[in-house]
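Left out: one protein chain. Kept in place: all the others.
Then we have subunit A:
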Amino acid sequence: MSTDPSTSSAASAEEQSNKRKSKKPKYSRFTQQELPAWQPILTPRWVIAIFTLIAIIFIPVGLAAFSASQRVVEVEFEYDSTCIPDSYKDNATAYIKDDATNKTCTQKLSIKSKMQAPIFVYYQLDNFYQNHRRYVKSRSDEQLRTPDKENDVSSCSPEDYVIINNKSQPIVPCGLIAWSLFNDTYKIQNNDKDLVINKTNIAWASDRNTKFGSDVYPKNFQISGLIGGAKLDPNLPLSEQEDLIVWMRTAALPKFRKLYGRIETDLEADDEIVVLIENNYNTYEFGGKKSLVLSTATWIGGRNNFLGIAYVVIGSISLLLALGFLLLYLLKPRPLGDPSYLSWNKNPGGLR
């Protein structure tokens, strides 16, 4: 293991010296912590330049975003209370739960300014917790993707199986999300003509192509027990049930909009459109709100003044900071690298 200390021969001395050499740390700029390095210094000039640069970039971007947001025309119509007949005003839940009542609701909306196609039709729910942990987990992606996995419903309870003829059959699509699918429908007429609401391509292509199988068909869905939301056409593969696909992308917040369809004709200013709403979805029980939204979109998406304003605000703060630093720099300049600012020069009595 080690050299025998009792033999003090030349051989061991040599070995010793070899050993010494091997212990010597090898020089490299890395091990000696001498790697070339960039050591930027926040000089006042840099500071002012950085803040000015931020301002120069942010304010125009903000203005651009703001103007883009301003170009968006949005019509929002909250119909949850409007679409309840007066006789049911105090008992909206009973009304909505009653299959026998006619739930069609007709409303007129005026378009304030021209809306250029495509006009996006959204439904908007409020106080609906699609992000609740129980709700989010209550789905089976495998089952949606391939018919082989239709029994893969372990995460879907209680909407996992139905008992048919004393045999439990899996529900496709299973789980609370699918079960509570939004089922209000809209028809829109302009000048007594039906506007076509295009409901294709409202879901993400990846969902349609991969996540929802083209050979998976709804099965045992909403056939017994508690009925939740919409029913699905058992003859249409899931990949073509775009309302479901959109719905299954759970929203992050309890107030959310989901795409209902697209109107591919322009709406002129002062157009009066008629909306025929099938008011089926029960938001009354949990005190939620429902709205129909028509909106155009620009590069920042829908109406989103906040982004532009935030940009302008941050840009302005930067500008103010740049000016502030400039002023301070002019009024009370500190020569860079001035040794008189070293602590031992500032407090001659010793360091603080």
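Methods note: a residue touches a chain if its C-beta (ideal position, glycine included) is under 8 Å from a C-beta of that chain, and two chains touch if they have at least 3 such contacts; residues count from 1.
Just so we're on the same page, contacts and distances are computed from a predicted model.
Between the listed names "Phospholipid-transporting ATPase", "Pyruvate dehydrogenase E1 component subunit beta", "Trafficking protein particle complex subunit" or "UTP4 protein", the UniProt record for the complex's undisplayed chain reads "Phospholipid-transporting ATPase". Only one residue from A:31, A:67, A:106 or A:224 touches the chain missing from this view: A:31. The chain that is not drawn here is touched, among residues A:89, A:108 or A:334, by A:334. Looking at A:87, A:102, A:235 or A:343, the residue that reaches the missing chain in the full complex is A:343.
When the whole complex is considered, the residue among A:115, A:188 or A:300 that touches the unshown chain is A:300.
Across the interface with the omitted chain, subunit A contributes residues 1-2, 4-6, 16-17, 19-21, 23-27, 31-33, 35-44, 47, 50-51, 54, 58, 61, 65, 118, 120, 122, 124, 128-136, 141-142, 145, 157-159, 176, 179-180, 202, 204-206, 210-211, 226, 228-229, 249-259, 262, 282, 285-287, 295, 297-304, 306-307, 310-311, 314, 317-318, 321, 325, 328-329, 332, 334, 336-339, 341-345, 349-351.
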